[in-house]
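Left out: one protein chain. Kept in place: all the others.
Note that the chains take the letters A and B in the order they are written out, and that residue 1 is the start of every chain.
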Amino acid sequence: MSETVVVEKVSVRFGSTLALDDVSLTVSPGSYTVLLGPSGSGKTTLLSVLGGFQEPTSGRVLIGGEDCTHVPPARRPTTTVFQDYALFPHMTVGNNVAFGLLMRGMAAAPRREKAREMLAVVGLAEAFDRKPHQLSGGQRQRVALARALVVEPKVLLLDEPLGALDLKLRRQMQDELKAIQKRVGTAFVHVTHDQEEAMALADHLVVMNKGRIEDEGTPEKVYTRPATRFAATFMGESTIIGNRAIRPEHISLVAGEGNLGRARIVDVTYQGSFKRVAAQGKETLFLVRLPADVAIAIGDEVGLACDAARMIELPS
Amino acid sequence: MTGLPKNSTGWFCVTPALLFTLLFFVLPFLGMAVLSLFPKGGEGFGFENYAQFFGNPSYWRALVNSLEVTAIVTAVSILLAYPFAWILANVVPERWQRLALMLAVLPFWTSYVVRSYSWLLVLAENGVINQMLMGSGMLSAPVQLANSRAATVIGFVHFFVMLLTLTIYANLKQLPPNYRKAAADLGAGPVSAFIHIILPLTLPGIMVGAFLTFVLAIGDYITPQILGGNNELLLPQLIMMQIGRRGDFSSASALSVILMAVVTIAYLASARWLKIERT
Partner (left out) sequence: MMARIVSAVYAALIYGFIFLPVAVLVLFSFQGTLFPIPPFNGPSLRWYGAVLSDQRLTDGLVNSLLVAFITSALATIMGFLSAWALARFWLPASAMIRGIITLPLTVSYLIIGMGLLVMFNLAGLPRSLFAAGIGHIVINLPLCFAIIYSQMGAHQANIERAARDLGAGELRVLTLVTAPMLWPALFASFFLAFTFSWDEFIISFLLTRFDTTLPVEIWNMLRAGLNPKTNAAGSLVFGVSIVLAIVFEIVAFRKRVA
């Protein structure tokens, strides 16, 4: 079974800081991998290593079975969608998309044809003769995507591609991104710090922190069975008790004591479809998600309970 | 993505400019510095040129004149240009500002020599001002306006008012309008808003303009030569005199080194305002 990308024990050192610390990762053909982490977690550095913009201090990168560790970006079977899109401002949209084909020596006519096809795939066929600055943010994003996809890379790398868009457009583009990925079947590696975006997109979710991979797997696995304390708190909210974590939606109100003890409500936030409640127990501050119609107020004394099977054991 | 690529392309591209500057700027300057230590008609190596400069009051006086004129020009130009730039930026309606600014710097486009000459037309003994004043009976005999320090200063101020208006205007326009609103909101009147907010924020621009004025004015030969005449010499005139009348390249070199040193001191004094940054 040949994996699209294999990263073997890669470290990157900038002076005295270790940006990547002995990271290993596998990307399967046609998969959508999301690297999730806070800023400084090493996710962007890992993407740069895959794209060839950053040489690792140690370790190897195999792409399509070939050792690409020291291959420059131009000769790698990867392309990148940059956060600022990096569209060529002096070229039309069509020439932007066709640029990679021009570099590969393709003749003008088929080049235009392929560029047109790819623009149609991203839903921008009509923008062929326009200049990048005449497009909206979401449209530029799609041009960048088309430009990177048209050269048929083995892996497409996306560096916070939705970061510059407003929230509503971001949610809409993230659905489209997933649809386009299914349509073209290329493996995508996508960097983000937005966990909602990560969960919506990923087949394979990789949670990073301080230059290391904290956890990986399907979003469901990472959410329900996080491997580390960091993964449990960064991917969704949790209340941590000792070395166990409980998700807010798994705590319920009970009359009397309950298996989590009694607590006093200290904060209630109405969120539309639910209420987010903070309750101070004897030692722990519980985060609880309650149905929106539950009548509750700050200062109420309640009992809290949780199905023991829902408790997540964390490695100590 | 922090590391820049190391390869020969960089060297290949930087070499022409670097070599050119070394060969035609650094080397000539060093040559001048060396030549200044071998006085004309002297016995080889010696400091006579510098001794002469600091010993001979008529030489020394040229530097003092230059510094005085430059200081007056810089101060007067800023005092005239700041309110003008302020009016252009804040009183003139937005859509006329570009035109107003272009008009204000239009005479920039006359050649430097021509600009000084045209002031001569205005200030000369039979020039426009004297003729007008005599025609209206305010004067019975023409007054000496040209060939004086005042004429030199006027010629310089004319040029630098335009230059400083440009730099100060650009600076004023860069200030977010909310600063002034915030100051007013917090109870500052227009005067204290200006003193506490606007002036400190435009000070870097003023410093850049002042430095430019200083460097360009102190090294200029044309304006003092055409408008000031030879009644009092400024340093550049003295330098030109060394090679013109006396063919003394060594002494001219020494004086150039001194001029360069004065500019360098000014540069070091204002260096922190003058950084070239990438955007």
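One rule holds in what follows: a residue touches a chain if its C-beta (ideal position, glycine included) is under 8 Å from a C-beta of that chain, and two chains touch if they have at least 3 such contacts.
Keep in mind the model is a prediction, meaning the values are calculated, not measured.
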| item | value |
| --- | --- |
| Chains shown that the absent chain touches, full complex | A, B |
| Residue in contact with the excluded chain [from B:39, B:205 or B:219] | B:219 |
| Residue ranges of chain B at the interface with the undisplayed chain | 1, 3-7, 9-14, 16-18, 20-22, 24-29, 31-32, 35, 80, 83-84, 87-88, 91-92, 102-104, 106-107, 109-115, 117-122, 124, 126-128, 131-132, 135, 158, 161-162, 215-216, 218-222, 226, 236, 239-240, 243, 249, 252-253, 256, 259-260, 263-264, 267, 276-279 |
| Residues of chain A in contact with the chain not shown | 51-53, 72-75, 78-80, 82, 84, 86-91, 99-100, 103-104, 131, 147-148, 151 |
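By definition in this document, only the chains that are shown with their structure count from here on.
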| item | value |
| --- | --- |
| Where chain A and chain B are represented by their mean Cα positions, the distance between them in whole Å | 56 |
